[in-house]
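A protein chain is absent from this complex, but the other protein chains hold their places.
Order of writing sets the chain letters: A, B and C. Residues in each chain are counted from 1.
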Amino acid sequence: MMRARGLAFWLLLLPPVLWLGLLVIVPHVEIAVLSFSERVGPRLYEFGFANYLEFLKEPLYWRTYARTAIMSVLVTAITLVVAFPVAFYIAKAAQGATKAVLFLLCLLPFWASELVRTLGWMILLRETGLVSALLQATGLAAGPVELLYNDGAVILGLVYGGLLFMVVPLVNALDSLDFSLVEAGFDLGGSRIDVLRRIVVPHAMPGIVAGSIVVFMLTVGNFVTPALLGGKNGLWFTEQIYAQFITRFNWPQGAAFGLLLLVLSSAIVWIGLRLTGQGFGETMRRG
Amino acid sequence: MTNRRFNLALAGALAALCLATGAEAQPLRLLTWADYAPKDIVDQFTKETGIAVEVTLSNNEEMISKLRATQGSGFDLAQPSQDRILGPQQEFGIYKPLDLAQIKGEQFIASMLEATKKNTTVAGKVYGVPHIWGTDGLVVNTKLAPNVKDYSDLCGAGLENKVSFRTKRPTLIAFAFAAGMDPFASYGNKAAYTAMMEKVGATLAACKKNVKFFWEGKDPLLAGLRSGEIVAAMAWDTGGWKLNGELPDIKFVAPKAGALGWIDTFAIPARGRNDKGAYAWINFNMRPEIAAKVAASAGNFTASKGADALTQGKLKQQFQESFPQAAIDNIKWYPAVPAGIEDIEGKVLDRLKAGS
Amino acid sequence: MRRPPLRGPAIQMTEIADLSLVRVTKRFGAHAAVAAVEFDVARGAFFSILGPSGCGKTTLMRMIAGFETPDEGDIAIRGASMRGVPANRRPVNMVFQNLALFPTMTVGENVAYGLACRGVARGEQEARVRAILSRVGLGEFVDRRVTQLSGGQRQRVAIARCLVLEPTLLLLDEPLGALDLKLREHMKIELKRLQADFRTTFVYITHDQSEALVMSDQVAVMNRGRFEQVGSPRALYRDPASAFVAGFVGDTNRWDAEFAAADRVRLPGGALVAGRRFGTASAGPATCFVRPESVALAADAAALAGLDNRYAGEVVSVLFDGANSTLLVRALDGGFELRATLPQTGALAGVEKGARVQFGWAADAARIYAA
Partner (left out) sequence: MGKPTRAWKLYVACFYLFLFAPLAVVAVFAFNAGQYPTPPWRGFTLEWFVGTGALFGRPGVLRDAPMLASLLASVKVALPVAGLAVALGTANAFLLERHDFPGKALLANVMLWPLVIPGVILGISILAFSSRVANGLEDMLDADLDFLRPGLPLVVAGQLSFILTISTLVISARLRRFDRSLEEAARDLGASAWRTLVTVTLPYLSPAMIGAGLVAFLMSFENFNTTLILVGSDPPLPVYMYGQMREGASPAINAVSLVLMLGTAAIATLFALVQRRAD
């Protein structure tokens, strides 16, 4: 469009280059470099693969890694399944004001801080908490029930945290679904499952992918929820990174872990996009 | 066409960033533990010296990691434990040597001052002086868990889901002693130390069925002990005595293997900007009447000479009950931790937490 | 094919033209959107540029307004070259196709915008805004949001916004395009009235020949970056200088044909048509035009005896449209079809599909151009 590049162009180019250069790209190069440095003595570091070998050698680390990956995918899937009927209801079954209200109500909890939401679950689930009290009061449980500090609680918290980011893109995608297509599907003899599988889901695919990527990223990179709801048996990989940086002051090891997590999340996002044939740019702009 | 506006905005933002970080070097920025700088003490100090105090609460690992991240800047005075100075100092150089001439040595219990100086000496320079000390041992509900006499008893039968300890290095050290090993003697030998820690890790992993939760903050632990959800825990002495005041069945027990004695120090970060304030705070805090108040606030003992005369009788009595002379002699004081040891321990602790 | 530049005949050379273009060319890549266009617009004239979409008329207008720079040639306003003068310094204002009213401002603020840019004092701004708005019949709408106005009102705001600046030249870029048919008809008259009222020179571009013909003093017909003809609406209609103009201006029957003689062509079906030839070629392919209203219809052949071209035909369909009704007729042995105006008062007013009719036209009414 503008052929001539004036001063304005270069001045506009400066901030994004500084931003992406100094806050995104170079720092990641830095942790890549850092992750290949190996301590050989006090304040003495050399190039080496020790940090990655350590990751491979120590079952704790790669198990946590795999656990985080698997649970994140699981959480994403559960979130999708939980959110889909609601999104479909908002997009297609609810009308007028109800629709707007339902949609807004959906957004509301997520303006509250993640910590606040997690606190809510802690109050509900802990042994002395509300759910336990209710179970005892109704006679469903004989004594206090500890629902906190286990993987179930973590998954619950993570699914809860991801719902908004799934519902919104799903509603957006489903909103544009022409309901006569669904009717045509039934008219041509399709069953509910057929129509869902052949018409609704393909139409919602961009929303499904956008929502899934965001939820997956939020889950895999989460810290608060597993740390506060998780039990004595569970660790999230972000906690490992945090531990290396903050409680063990072993930056090279932490950098290696960070890079591994980045590779993991990028790979899964990439696979997801590949499997569903969606593009990164469009998907992220939509999400 | 938009250049001028954004240029201005950018310049303004940068200027704001610089301004926000510069200037105001006056207050003493203290990196310390909970309850070590109670408000009335801080107010009194400010009144006497005119120096304001900004308190940041922390613990050993965080202190080191914060100072490591800032290369020793951001704070003017820190309070790491005496055994946690040598290694990080060698590795990261985060403290500056103390000018002992500025510290009123006569206010300290001499033996403790000497021991601390010795442990915090790197390349001939002293980096720490003692402030607060105490011991870790067992807090036991003697009615519900009468058999807990040593650390290893926490893993005994009948205590399923009823005990607690921290996933921190004192736990490893304690269980090593309880298993008849001497971890301190192996500090210099990494291979031996690793083997020892692995063994302790295995013991603790097997013990996990007994653990209700790994405690971190003191409130949940005390609440658990109060309610009886927890019947025995590895914890600090005055915590036990505090509960003892409320519920006589709960006692602090100096374990057979020996209580673990720790000393928190004063150390000045390498890029501290208010050394004058730091030394003033140290000297102010070691005055017996101040030290007694801080010790009471923290619920621990002080290295200030003469302060114990001012502490209340109850604590003294509890101390004597928990620590007969043999138990005092059996206290294991942490020697300085060499660099690298914490990596070994860390991994064992991670594994314990992750449950693999 | 190179044509000499065309000039409108009605320019008084004693006065400096309000707008003159000298061999203005604009290329986008290899494609010349505007090719060596030359014309003058006299002071106070309503000048239209008529052409199909993509003919370059918008580019031409944007060059006059200052949004594009000519690659060659010069644009002068009242004799002053506009080379290097940015859009905001030209004594030219433009009514945009979509009007481009500022949605964040009220009607008054929209109209005052240009005055504020010129640094006119606030009090005077207000007075002038009120004056111009009442002149265009929008006196009470000063504080209304532009989004609250109807299409015609918005149109008038857009024009008032320009006229308040008393420009030498007002450019209008298909401003009626977005309006519905009724309103468009109304606005044609309104625009003509405004122009007469303000005596501002209007340069109007459109692809709608009716708009151009109704309002303009002068019309330039543009095709593929060039001016085909400049003249009064009547001249364009009567004497189109090219096949393109003949086809584009006004309603017409058009046949591809072959020269049979200098003033005679043969239609593909074999019929011979006598006509008036434009240009010099007299052999090879040709195009022949006959306007529907030039076609005479009669029930019997005798009534058409005076015409050079006469045919017997059959009514294919009746296209009833009140006064504009036409018949679609097929010649019985010429193999061609044509449209003829059907007077609603004549003897054939009630003719039905399938009826036999006689039709014909004078040689002068048929125009032949070498293709």
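The rule is short, and it goes like this: a residue touches a chain if its C-beta (ideal position, glycine included) is under 8 Å from a C-beta of that chain, and two chains touch if they have at least 3 such contacts.
What you are looking at is a predicted structure, and each value in this text was computed from that prediction instead of being measured.
Across the complete structure, the visible chains that the omitted chain touches are A, B, C.
For the chain missing from the display, the contacting residue among B:Ala185, B:Ala202, B:Ala223 or B:Leu247 is B:Ala223, taking the whole complex into account. Remark: the omitted chain is touched by one listed residue; of A:Leu74, A:Leu119 or A:Ala141 this is A:Leu119.
Checked against the full complex, the candidates C:Lys26, C:Lys57, C:Arg161 or C:Arg277 give a single residue touching the omitted chain, namely C:Arg161. Listed by residue number, the positions of subunit A touching the unshown chain are 1-2, 5, 9, 12-13, 15-16, 19-20, 22-28, 30-31, 34, 82, 85-86, 89, 92-93, 102, 104-109, 111-124, 126, 128-130, 133, 160, 163, 179, 182-183, 186, 192, 195, 213-214, 217, 220-224, 228, 238, 241-242, 245-246, 251, 254-255, 258-259, 261-262, 265-266, 269, 280-281, 284-285, 287.
In the full complex, subunit C contacts the hidden chain through residues 65-67, 86-89, 92-94, 96-98, 100-104, 113-114, 117-118, 161-162, 165. The missing chain lies against subunit B, touching residues 1-2, 4-6, 9-10, 13, 16-18, 20-22, 29, 31, 54, 56-57, 66, 69-71, 73-75, 216-220, 223, 271, 273.
FYI, only the chains that are shown with their structure count from here on.
Chain contacts here follow an irregular pattern that is not a line, a ring, a star or a complete set. Seen from the C-alpha centroid of subunit A, the farthest chain centroid is that of C. Distance from each chain's C-alpha mean to the overall C-alpha mean is smallest for A.
Subunit A and subunit B have CA centres that are 36 Å apart. Centre-to-centre separation between subunit B and subunit C, using Cα means, comes to 91 Å. Counting only residues that touch two or more partner chains, subunit B has none.
Those residues of subunit B whose C-beta lies close enough to touch subunit A in the complex are 1-3, 6-7, 10, 61-62, 64-65, 68, 88, 90-93, 208, 211, 213-214, 229, 339, 342-343, 346-347, 350-351, 353-356.
Of all the residues in subunit A, the ones that touch subunit B in their complex are 7-8, 11-12, 15, 42-43, 58-61, 63-64, 127, 149, 231-235, 240, 243, 245-250.
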